[in-house]
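For this view, one protein chain was removed and the others were kept in their places.
Labels run A, B, C and D following the written order; every chain starts at residue 1.
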Amino acid sequence: MLNFIQVLFDAAALGSLYALVALAIGLVFGIMRLINFAQGDYLTIGAYALVVPTASVTPPLLFGALPWPLMVAGVLATCIIVALLTERIAFRPLRNANPATLLISSFAVSYFLQHALMLVHTGRPKSIAMGSSLAQAIDIFGVRIPGVQLVTMTVTVSLLIGFVILLKKTAIGIQMRAAAENFQMARLLGVRANKVIAFGFALSGFLAGIVSLLLVAQTGTLDIKMGIMPVIFAFFATVIGGMGSLAGAALGGFLVGVTSVLLQAYLPPDLRAFRDAGVFALVILVLLVRPKGLIPSSASRERV
Amino acid sequence: EEKPIQIGFAIAESGWLHNYDGPPFKAAVMRIEEINKAGGLNGRKIEYKVIDTKTERERSATAGAELVEAGVDLLVVSCDYDFGAPAALAGNQAKIITMSLCAADPKMGVQGVGPYAFTANSAAQSEGIAIAEYAQKKLGLKTAYVLEDLTIEYNKSACAGFRAAWINGGGEASILGNDTFKNDDPSIAAQITRLKSLPTQPDAVFVCSFTPGGASAVRQIRAAGVELPILANTAMVDNYWLNSAPGLKNFYLAAFMSLYGDDPRPEMNKFVEDHKARWNEAPVSSYAVLGYSLIEQWAYAVEKAGGTDSDKVLEVMNTYKDQPFLVGPTSYTPELHIQTARPWLIMKVENESFRAVEIYRNSFTPSMELLFRVGN
Amino acid sequence: MRLLKQAWPVLGLLLPLAVIVLLADQFGSISVERSVTEALIKIVTVVGLYIFIGNSGVVSFGHVSFMAIAAYATAWQTCCSALKPITMSGLPDFLRSHTYPVLPAGISAAILASIAAFVFGLILMRLSGIAASISTLAALFILNVVYSNWDKVTMGTASIVGLPTYVTPWLAFAVAGLAMVIAYLFQISSWGLALRATREDEVAARASGISVYWMRLAAFTLSGLVMGMAGVLHAHFLGTISVDTFFLSLTFITLTMLVVGGMRSLSGAVLGVVVISFVTDILRRMESGVSVSGQEIAIPAGSQEVVLAVVMLLVLIFRRDGLTKGREFAWPFARRQSISETKHGDA
Amino acid sequence: MLKVQDLKAAYGRVSAVKGVSLEVAEKEIVFLIGPNGAGKSTLLKIVSGLHRPSGGTISFAGAEIANQTPETICRRGLVLVPEGRHIFGTLTVAENLFLGTTIRNDRAQIRADIDEVLAIFPILRERYNSAAVYLSGGEQQQLAIARAMLQKPRLMMIDEPSLGLAPLVIDQVYESLRQLNAKGMTLLVIEQSTARVTDLASRVYVMRNGKIVLHETKASLGDGSSLTDAYFGDARHAAEQLAR
Partner (left out) sequence: MLAQDGGLHARDVHVAFGGLKALKGVDLKLRQGEVLGLIGPNGAGKTTMVNVLTGFQAATTGDVTLDGRSLKGLGPRNVARAGVARSFQAARLFRDLTVRQNLEVAAIGSGKKRKEARAKADALLDWIGCADKAAMLAGSLPYGDERRVGIARALALSPKFVLLDEPASGMNDQECDELMLLIAGIPDKFACGVLLIEHNMQVVMGACRRVHVLDNGKSLAEGTPAEMRANDEVRRAYLGSKNTGSQVI
């Protein structure tokens, strides 16, 4: 018999990871109406920053060799810089373009980053000895709790609270939302809108850095495509949570992760292969019942 | 002077498949150069030409067609069945011997691509069979748990082979359970929970996967405190991923050869040395030897047939019965163009490296049903 | 003359394409010929996308599923009679133990895709905007998971190999022409017009008595049919099919072609394919090395994608509504007046 | 205070402003009127930095501001209330008002000022914490004006303040504007209805077809009949035809 509490914990841990990615997707969507597929590549690049860029399959460590506070800082800084660069070069000139154009431009950015990374590192997955101690599980009352997952959950909850406060209560948060909705009008009110939006991207880079560290600590591997599925799941999460609502994004991410684990745990063996189909069917179902998502933001409503 | 023999390679020089095509290709070039240095094949020099498929099926088909058009005598295609097949089809339709560097799927052969298609590799099923038999007979393990990565067909085949062999040796009840995951799952916590909640723990876990997902799974299993022996399929061979599971022990698989100088067959160790001399590095992957033997196998048949005429060469190759080549004894029949019982080098992980254990040849051979995975 | 002018948006596209096909057929190497055929199949695909996305304004990520459905359907009917009973034992008997001629197989496969689109659409078209897009993505994943694991019918993730390869450049051209005619007729029909109104303003369209749901469903079904045609061509061009071909990367590249060309016009859909295919092909040839005045030069392997991404970004940045800015090609013999109709978008 | 000279601008190849010069002095209320499409809104957009001029100069309080960004121009105290409201629908009324104070340093004074504008527009107090998208058309217009008032500009440019407002509210809005002006704020107002103009204007410009066609000061304005003529030009003629 499966230990139900253990399953719940597993579910919550994966849910938190997706929630963290979804938070970044939701944040950038909130400030630019952009579903940023390149978010996945930010985190891939962050992970690869741990090793020296070479074609070798067993590369020496770069940031990964530093004491952990410096390593974290190095990875976060890398992700933030990449996020800012993509904002400046690709997304800023496209501000206020229609959503399809924005979306496609983020594909292009993602395609670029992925293949540039591939040119440097080759497509072969690499492995890295990092955070093994964090990956170890501790046993609490018979429930196995891997350190990474504990950290993931704590980080997710605190960042969610932090971001909601930032956006709702601080001047820069309100300015960010204003610039998101109507860039020109925000400028007419004296908001330094370019900086404010860049700040939003920096935050998404920050989140990407955190996720890449957590992922690497969990899997110990680097792969050019490691960002894709988390971002796809986060993408679903943001929409079922309610586009433009951070709490919604986090909730959506949580839900997607939890569903995936519960299906994995409780589906009969023959159907387990179809686990993901279940998750995606759930996405469609949620949208049919609540087309604006679980926590619709006021942005998504329209007065006639 | 006779016209040189042409070999065409429709393989990936970029994209993810390059990692798999690259090493055997280099080894194949080594063999070609050796033959040329020794005076050529039947007195004719061998030339070769490569067209990059960029890990795309469309490119693969085009590359195949172009090489056929250029009149190659042997067409070599990608490691992977899915990406090699489009090119192989072109070769087969033109009745040119077509060989895959390391596809592990019997459909790269008579029943799938056609009668002129071969693969230098063994069937994925036999990887599972070999390690299952070895674990039961030599390691004395009685029960097993199977963790199956559903992402690609190769894994499913390896798992099918493992299950069949394990049940053959220990009965239905000796498999304590099955679970599935996907290569890009960020976490397999739920699978580990199921494993740990089994009423009795198995003697071993068989993980059929490939990197990076396989490496990540091994790391997570060990991090969760599961110290059971882990058995794996051949794709997990070679040291490059061991960083992700520091201090890994009790990990076994069936491989072609050892890159680390401890292969019980001296000719293998010489191969590694030659490779270092030619390419300034040891082979990146032990799959390399398959490329070397691919050329060996075809060249031998050409010599025997006295020319490159496809039908004659085919006839010779179809009669190989434990024909000795570097990678090991090789057999083909008119029905089957893949190895099912070539001896394996069992390897285990110790002190952060793979170590050769011993050569082992499986006695249980997969039936056609198992090879084509009918009824599972 | 009026008829000619009416048909111009299609004719104006078909004529240059015909010239390209003719040249490739007469003078091109195998690889040129195949590149052209590939591009023509992509045109069918992107025109299929355009019928729905261009007219409804809803980005769909799910369309390549319909290619998969048709490709598998034609494979079941035409492929590998020897292996089929063994490897696809779950097929119903009329498929498992019979092989059908390619033409009825292709047609029925495309129709099946269209039926599938209709069925999916019944559910998905209830949603609007981003929710609709995301649920089409979910549908893509669902179909992918099902086809990847429905081993006895689809052979799981393994390729089905050995379909008859009958697709020549001219056949692909003919089908591309057909797809363009279908798209154009739909676009100028009253349903097409109504659908484009919903794209501009859903609320106002409702208030004008338009059923957003049925218009979208109609376009979805029709585009499913054209995607099905593309799927059949794809299958019989390569001779092999597998589920993962019809997944994210094909979705992204075809969407990119549509957007780069200009997703609001048929000309955009076609031009996007032509331009991106051309750039890709040139880069690819540069990667494998070209000789310029006797010197062999090549760009590093793998840089093709990087350059292509930059090109796509530049187009999007400098022509954010695509190369055609979402307009049809103007009738070349018009007096000034009717040009104003086509030009007004930039004002 | 504001001096525009020979300003030109175009949208693509269509030129919308064709060499306009105008002046606004300290503490004036200047009206800019003219038929639809005359280029009035375009002119204000250029002055506020939203649209690039193709020629000419703009100086504000002695500094050249042509081609500066909207936020720097705003920070100099030159504020635009653009036509069509542009409130932030996803933000609450309170947050919209708060954004009006972005450029201010006198934090202490803000609370009192917000209370003041809420007194002018009581409906905003009622809907203080609801998302602005739900406000009615007129309520949104009031929010836009209130927000601009909170910016405490030296020169406020308003594009059609009465759009969508109930007559009573129009009165209130103009009354407040007059009071602000009395306290020292300069105003440049675009208005469709000429009725207000004669009441309040220190100066009026009439714009047609991208050019200033008439310039009247308070003294020369009289009953405004010259305005009407310049304003409508041959449009009257068309209307008569239509009536027939």
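Quick note on the criterion: a contact is a pair of C-beta atoms (placed from the backbone, for glycine too) under 8 Å apart; a residue touches a chain by one contact, two chains touch by 3 or more.
Keep in mind the model is a prediction, meaning the values are calculated, not measured.
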item	value
Chains shown that the absent chain touches, full complex	A, C, D
Residue of D:Ile110, D:Ile123 or D:Leu214 touching the missing chain in the full complex	D:Ile123
Touching the absent chain when the full complex is considered, from D:Ala9, D:Val30, D:Ile73 or D:Leu165	D:Leu165
Residue among C:Arg96, C:Lys152, C:Arg206 or C:Arg285 touching the omitted chain	C:Arg206
Where the unshown chain meets chain A, residue by residue	304
Touch list for chain C against the chain that is not drawn	189-190, 193-194, 196-197, 199-201, 203-212, 264, 326, 337-338, 340-341, 344-345, 347
Chain D residues that touch the omitted chain in the full complex	35-37, 83, 123, 130, 134-139, 141-142, 160, 163-172, 192-196, 224, 228, 231-232, 235-236, 239, 242-243
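As a working rule, only the chains that are shown with their structure count from here on.
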item	value
Separation of chain A from chain B, taking each centre as the mean of its C-alpha atoms, in whole Å	36
Length of the line joining the C-alpha centres of chain A and chain D, rounded to whole Å	43
Residues of chain A touching at least two other chains	228, 273, 275-276, 302
Residues of chain B touching at least two other chains	15, 150
Chain C contact footprint on chain B (complex, rising order)	13-15, 51-52, 54, 57-59, 61-62, 65-66, 69, 81-82, 85-86, 89, 105, 107, 111-114, 150-153, 156, 372-375
For the chain C and chain A complex, residues of the former touching the latter	53, 57, 59, 123-124, 126-128, 130-131, 134-135, 137-139, 141-142, 145-146, 148-149, 203, 248, 252, 255-256, 259-260, 263, 300, 302-303, 305-306, 308-310, 312-313, 316-317, 320-321
Touching residues on chain A, where the partner in the complex is chain D	171, 174-175, 177-178, 180-182, 184-193, 244, 297-299, 301-303
